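Apart from one protein chain that is not included, each protein chain of the complex appears where it belongs.
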Amino acid sequence: MSLPQPPGDDGAAKSPGPAAGAETVAASSGPQAKKQPPPEKPSDVRRRSRIILSFWLIVLCLGLPIWWQTTSIYRADLPLHEMLEWADGKACRPVFPLRINIQADSLQDQEAQNLLRLTQHALDDLNDFSGHHLRLQLSPPPGHPPESSDRESALTIRLVPGDTATASLDPHEPVLDITYPPNAIPTATSSSSSLATYVAGQLRSTFAEEQATISYLLSTSSMPSESRPLGLSPESAESLAKRATRSLKYAPTYHLTFSLFTSGPLPSSWDIGAAIADYMKPVLTVLSPIHNFTIDTQVQLYATPGVPNEVLNKEDLSSFVNAAEWPLSPSIGGAPTINFVVFVGNQTIAGERAESEHANTGESAAHSWLIPQWGTIYLLPLPDGTAHLSSAALKQPLLTFTSHLLSLLGAPRSGSLPLRLSTLGRIRSADLLLRASSTLGSLARLALALPSISIPSSVADGVSTTMLHLRRACETLGGAEGLAHARVAEAEAERAFFEKSMVGQLYFPDEHKIAVYLPLLGPVAVPLVMGLINELRAWRRRRRERRERGRGKKME
Amino acid sequence: MRQLCPALLLSLLSLCVFPPCAAASASAAADYHEQLVLRPLPLSALLASFNFRSNTTVSEFESGNFRFFPRSLGQILQHAGTRELHLRFSLGRWDAESWGSRPWDGAREGGTGVELWAWLDADTDQEADHKWLTLTNALSGLFCASLNFIDGTRTTRPVMSFEPEGDHPNTSAHSMQLLYGVLPHEVVCTENLTPFLKLLPCKGKAGIATLLDGHKLFDASFQSMAIDIRPVCPPGGECVLQIEQTIDMVLDIDRSKRPRDNPIPRSLGGHELLCDTSKPYHSHDTCFPADQDANQDWSLSQIFGKSMKGTCPLADPTVPPVCLQVPESRAVYTIDGAVEIKSRDSRCFQISPESDLELLLPPPGDEAQDGAAADILPPGTPPLYAERSFTGYGQERGGVQTILRNPSPDTEVEFVYMESLPWFMRIYLHTMEARIAGHPAPSPDNHPLIQQVYYRPALDRARGTQLEVRMRIPPAATVFLTYDFEKSILRYTEYPPDANRGFDVAAAVITILDPQRNGSGRFAAYTIRTTSLLCSLPTPDFSMPYNVIIFTSTAVALAFGGMFNIMVRRFVAADEGSEGGLGALRGKLLGRLGAVAGRFKGNQ
């Protein structure tokens, strides 16, 4: 309590002066009997302050950084804002500009131009959905070699003079043949033409399904409403929803498994290879630009279906597959598996319900049904004792499988095959685009929600590549490379989102950390801090004394 | 089992039995065989070894058309680039002393738990490891076994112990990598049998597979399920990929004959007890048991709980489905319709695909009274007996001792002894020594027991120890192979839930090299797996981590505080020091309160 007075400054202490007086008063407040310790050597004082200083230096320069380094969680910084923007669709609004060539060799150029303009007007009047609009252009006369613009045209309209106005889709290439009565050619001055409206209507109907699908996709995604289509009738939405649920998730590669299940020992062999080559390969080759397919086949004897009864009605169909017994394990390659099962047994389906349910074509309905996102089962009745299934016997099943394959892939149902496929490409790319961006969004939200999870750099890389490809895909939407980019983006986004190392196995809540740190840091910190404080006090006191002494000297 | 060669039978059959089938089977190119061999063993045991074999041509396999070959497995093989695969599920141990030599000369048998080795098509080690990972994961899914736990620490690359069984083109030989993984702790059980049966063309529905019943199988004293996939190139013909599934089980006849609903071995009534009546004290309530070799009478349905349901129609009809190995003297009854094909010491039974088969062995007749020799075949002696056990005690270090006995009086046996040890057993290689029992010193140098040693030391938490020793044991000698090891301390997250049980150490693999081996001959004449071991590591008290942390940190903090104070405090004579802060405060307090009290008293 009382300050130890170094003997050196007795004079100072005794010397008159207000401060000194106060000093003595302060000193006298303590018990008088007390002896004062001898004054410390300045060297000791210095040493002590050095000790304390060095301790603090060690703590601050070594301890804290190491502790921080070893206990902090690495979080790579993600472009959260842009990710969320993608998720909300602000970054890109999907637009599908479709080029449509009009081949009117029989018309003069000027007439054709006029017709084109009119039709375009008509189309624009009809079109309600901004995300997806058709742009007409005149195809060069056949004399010239077709240049680049021709390639990326989605459809070509061939105008041929005829007696009545008819329209027919060419089954093998994306061409719409329209015949028109000679009087239907609009004059250069006329502002409207029946032919133009007719063509526009035809086009509209041709692309109606695609438009509906894409708008459906947009509406289900978290896109802002301004890019939404205005009207989407509930029943059409419902049917679209059903088709969306039925079709498989997009994948670059699909694995097709053809299985022959027989309830008894026979038949034990089939020449499926030939059958596939004959009846399915063509479609697969057409599909190849969008998907690749791997195929394997198997024969399984003594297979018992999941439902024992002879006649299967609707609710049996779902439980027909005996998941426990039948070796239909999905392929391990990562490619989703589509199962095509030929079941040889005496089961039959009750009535034509199957047909009404899954609008299949032809009489095969009574034998087959489609299991959404899984595949198809075909009941093949056979005479007993058939040991071998010939390729011919497999024709009908395989045709069914082919048609089901298309709907499983999510291809539109109407239109000619080439059109359907190009549409499929566009739908898929839109779908992928949306899915990837929503994945980005959820990843961003996750990173925001859990501050304690670690974000490895691989995730950051994944995100950046995703966004790069998304941007590219958004620019080149509707084309082949657009699809490719979207595909990459989607894969990358998935990979980044499902990064394993983000999920920590050990979770330490904060109270645990406190429980661990406190016993160590608390007792260590107290002496350190106290020491520092004392040292500061002593230092201030010394300074004051020095001042006093200086003052005392001045007084004399 | 191998000695009943199909060729002879085929000739036999084709003229007497089922001429049409024989003709048909020729076209089927024998794509699927199945056979069950029953062999009574001493001490009322019965060895039943099932064998299913099916082929698919390589071209079909490549194109992904599976018929007999299971597709689920085929996909895995294709995806993991596997050339040859061997998978073993085993339980129990083969009692060589009383049961003699092993079925298939031990080639179709693994150590306790799960054992897997495969030749993968890979150029670099990383690629091989990656494929191995996919392979194990896929297989674990397929067989409901935790094969996916075969990680780097449990995987080794044997050098001397294994050689491919199949015929591989020399071109691909260089790019084939052998990986070997083992899970000694895995408990093999019924959930592994079901997928095993699913791989069969006839499932469990027809043929000898109908006899396979989970309860019986896993009540057996010893049982081993094996899957071997290898390419086979018959001279001339096209290469085929062959999958061979084998189940060997040794049933205790006494136990198996108990009804399923009442498995409890209650002591049977006094009159049913077989007694040694020759004893002088034999009486109604005193009975010296004489039932060591009893229970040699049994029937198929008694043992397996059901009779065999026809044959698998896909199976090659020239191979009889069931064979029984007993001396001719033994009487065997079957249902009529079954055709019996006798050969020396073995009779096989051929039945039509629809009818059921039932075998019945009556109790040995009186002429066989002179001992067990007459009613069962004498067990053959294996070329080597091996037994491995731990030595030492305590939680710091220990030793492993393997006793190898060469029974044959004249021929010496050469073999490769392979250990794949977990990383936390750090072995001291310099302590490894082999000595012949009798000579205290290690064997003379002119004829060293240890011919060659391949040793790959362990890396902590990365890979296990791999030790392969090629040894040669002189005739009628017993050799002790011993080495010491040190137990390392694990991190507390690395302990299994039942840490105090200890850690299983995989069985050692002993491959006896074929002495007269020419270029194409078999590489291993005989294979032995020792029993696995239980290594107990120092186990912490898992309820303590926080206490320990807090305690130690408190100690550290105290030490620091003391040191810091001593360095920083200024020491003065005791009567010079000022009162501590607390004391001063209290003094003030006292003064004030004292004053108050005084005033109070004054008033009073």
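So that you can tell them apart, the chains are marked A and B in the order they are listed, and the count of residues begins at 1 in each.
One rule holds in what follows: contacts are C-beta pairs under 8 Å (C-beta built on N, C-alpha and C of every residue); 3 or more make two chains touch, one makes a residue touch a chain.
Note that contacts and distances are computed from a predicted model.
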Considering the UniProt annotation of the chain absent from this complex, which name among "Eukaryotic translation elongation factor 1 epsilon 1", "GPI transamidase-like protein", "Glycine cleavage system H protein" or "Cell cycle control protein" applies? "GPI transamidase-like protein"
Check each of B:Asp151, B:Asp297, B:Asp345 or B:Glu387 against the chain that is not shown and name the one that touches it. B:Glu387
Based on the whole complex, identify which of B:Gly92, B:Gly305 or B:Pro353 touches the chain you can't see. B:Gly92
Of the candidates B:Ala80, B:Ala138 or B:Ala220, the residue in contact with the absent chain is B:Ala220
List the subunit B residues touching the unshown chain? 43, 91-93, 95, 97, 112, 218-223, 252, 254-255, 263-270, 272-273, 275, 279, 281-282, 285-289, 292, 387, 389-393, 399, 401, 403, 498-502, 504, 507, 531-534, 536, 539, 562, 565-566, 569, 574-580, 582-583, 586-587, 590, 593-594, 597, 600-601, 604
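Following the convention adopted for this analysis, only the chains that are shown with their structure count from here on.
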So what's the Cα centroid distance for subunit A and subunit B, whole Å? 46
Per the contact definition, I'd like the list of subunit B residues that touch subunit A in the complex. 63-67, 70-72, 74-76, 79, 134, 138, 141-142, 198, 201-203, 205-206, 312-314, 493, 546, 549-550, 553-554, 556-558, 560-561, 564-565, 567-568, 570, 572-573, 575-579, 584
Interface residues, subunit A side, partner subunit B - complex: 1-2, 30, 34-37, 40, 44, 48, 51-52, 55, 257, 259, 265-266, 268-269, 272-273, 294-299, 301-302, 325, 327, 329, 331-333, 506, 512, 515-516, 519-520, 522-524, 526-528, 531
